[in-house]
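A single protein chain has been omitted; all remaining protein chains appear in their positions.
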Amino acid sequence: MRKKILALLAGSALLASSACGLGSSGAGDGDDSITIGTLFTVSGAGAKLGDKMRKGAELAVEKVNSEGGINGKQIKWVFYDPAGDTSTAVQQTNRMLDSDGVELVVGGGGSSGIALAMDPITSGKGIAFIATEGARQIVEPAGEHRLTFKTTFNDTTMVEKLIEYWKANDVTKVAFMPDTSSFGQSAQEELERLAPEAGIEVFTAAFDPAANDLTPQVKRLASNDPQAYLAWTTQPSGVTFLNNVRSVLANKDVMVMHGFGFVDDRYMQQAGKAAEGTILVSPKLPVWDKIDDSDQQKATMEEFATSYAEKYGGEQPNVYAGQAYDAMMVAAEALRATGGDTDGEKVAQAIEGLGSHVGVTGVFKYTSDDHSGLTSDDVAVIKWDGSRFVPAE
Amino acid sequence: METGLFIQVLLSGLSVGAIYAIVALGFGVIFNATGAINFVQGEYVMVGGLSAAMLYEAWNVPIFFAILVAIAVTTLLGFLTEAGLLGFGRLRTPAAITIATIAIAVIVKGAAMLISARDTYALPSLLGPEALRILGASTSRQTVLNLVLSVLVVVALTVFFRRTKLGTTLRAAAGDSETLQTFGVSYRTTARWAFVIAAALGAVAGAGLAPLTVMSFDSGTLLGLKGFAAAMLGGLGNPQGALAGGLLLGVAEAVVSGYGTSAYADVVAFVVLLAILTFRPTGMFGTARAVRT
Partner (left out) sequence: MMSRLTRSLSRNNSWELWLTIGLLLLLPMLLATDYALTIWTRMAIYVILLTGLNFINGMAGMISLAQAGFFGLGAYAAGIAAVRFDVPPVLALVIAPLVVTAAALLVGMMSMRLKEIYFKMATLGAGFVLFLLFGRMVELTGGPNGLVGIPPFSVFGFAFTEPIVKYAFVALLAIIGAIVAHNLLVSRTGRALRAYGASEPAALAAGASPFKLRLLAFGMSGFYAGVAGALEAFDARFISPSTFDFMMAVLLVVALVLSGAGRMIGPILGALLLTGIEVFAADYADYEPLIMGVIFLIAVQLFPRGLAGELAARREDRRERAKREAAAQTEREVVRA
């Protein structure tokens, strides 16, 4: 009996250790490849977005490799799914760096919390990290995040664009409905900080991303007579928001708005008539074919949109796929500049020295003070016209 | 405006509460027959709603037919759940069955994630998209349908439990094989019926929920737990209690959303669950079973 348990224990210990991949040596030592590691959440609540991000990154890796790689070296891509959990992500990051021989990390799990948890680990090991998540704390202050960059908009940038748009349209009172996830909460902080300075009154009512009815919040906010209703979420309840606002405010002409997390054809189609005329802040990607030919991003966006749709059976890329694609491309370009050297410091200097990188979600201009790279010039205000996104006038 | 908000809160609460009530009924049916808590209940709602919406949106199946097929699919899933739990004859205690239902819930959700390719799907209301206006408030027409459905289901279940032989067995069985033998029915038979009925109820709730929002593979889990809180509130295993518990929980959440700090609305269900178990574990309307030692 005792022997049996002992044997069993030894067995499970062996299993655990072999499963750890502890025996495998670092994969990045060879001269013929560069190992890039990525975490995106492709199961659980954030799965839909994480899947888009994975596809975007995958497309970029294939593109770089098919065009001859980085100075002749192919990218070897390591991918893990932390399922939305930070402690799992920490463990997987350690695994990538210590066991899989990952030399550069692109993509921070698809949620700001995960990217924030990964940053100290990558930095501690002298590895450059290009995040695809929103919270500005991931890269700010840049002096304390020497090796960490991101390819997403700061909420500050988005909010500034919103305020600019509201001012142009004489909106002074705004009803704001962020969800209670990190995505909604970060935007809430920024909006409540910046809007009052601009003379815009904000009335906030948060909601659970899994909520099935938001009419009480909408009705309550309506008593303040706001001219615009803005939701901030990536979850399906954003469709409920559209339906509920239209239904509660039936005969009122108000501006109904969403943040960039909801720029998704499927969501808009599913909200049906309630989505018509919805205004969103977004990168230019969804309206790439409607913007002026002189725009320097146009060719890049067109190539991305067509090759994405081709690879994934006609599926339209969204902003998230674009961000992940951009992150991988920034990494590749920086590595070309270092001559394939993956030393964190050198990669960071190369990224800061890129000048301007024309991506699909914006033109990135990294400096030693700004590791976000995007400005409100890269943000477009777009509108769902009932069948597709168009630029809002 | 004030009465408007009040009516709006009430309508919102009833609309979501009707769904909670139908979910709560499912918990009750399985609890009465096996003494276990079925964590797959929330996933039945997801499967019912998601498959109806997928059939409608992706394969252009007429809406009414799509809902019927979805109910059939979910009922089959209920049948399979029972087979997966009790088919091996190794799980005997309600506690062991309860733990195993969590495993099945994880499997169902994982499979739904792959089948739906993580996409969301929408199902329009059978009654059309127009809103219903009542005293300065507005709600989806689906709300009325859901309320009528929940009442009908409660009446049907009450009659079934009281008037039919199978119903009486299901109600009295409570997983007690000795009692069952005096009725001349096997434990497996009662359990199978209970899971099939509970799954069908879940599918109905899913079809009722889908028009209020959009469905994804992730829509069921939290809803299931809230449905359980509703069941406890009304008294686990008591059909009328489930209806009252569901509607009350829905309204309580809406009150916090409309009048309180709306960010805390989803905490309500679990605070209610804790409070009711602490102060009145038989629920407001009682349950047939002893809950305290």
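As written, the chain order gives the labels A and B, with residue 1 at the start of each chain.
Heads up, the rule we're going with is that a residue touches a chain if its C-beta (ideal position, glycine included) is under 8 Å from a C-beta of that chain, and two chains touch if they have at least 3 such contacts.
Remember, predicted model here, so these are calculated numbers, not experimental data.
Per the touch definition above, the residue from B:L114, B:L135 or B:V151 contacting the chain not shown is B:L114. Take subunit B: the residues that touch the chain left off the picture are 35-37, 84, 88, 90-96, 98-100, 102-111, 113-114, 221, 225, 228-229, 232, 263-264, 266-267, 270-271, 273-274, 277-278, 281, 290-293. Considering the complete assembly, subunit A touches the hidden chain via residues 1-2, 4-6, 8-9, 12-13, 15-17, 19-22, 42-43, 79-81, 83-88, 90-92, 94-95, 97-99, 112-114, 116-117, 120, 135, 137, 180-182, 185-186.
The rule we apply is simple: only the chains that are shown with their structure count from here on.
For the pair subunit A and subunit B, the distance between mean C-alpha positions equals 35 Å. Interface of subunit B with subunit A (complex): residues 1, 4-5, 8-9, 11-12, 15-16, 19, 57, 110, 113, 117-122, 124, 129, 131, 133, 137-140, 209, 212-219, 222-223, 254-255, 257-259, 261-263, 265-266.
Within the complex formed with subunit B, the residues of subunit A that make contact are 42-45, 47-48, 51, 180, 205-208, 210-217, 219-220, 223, 236-237, 239-240, 243, 246-248, 250, 266-267, 269-273.
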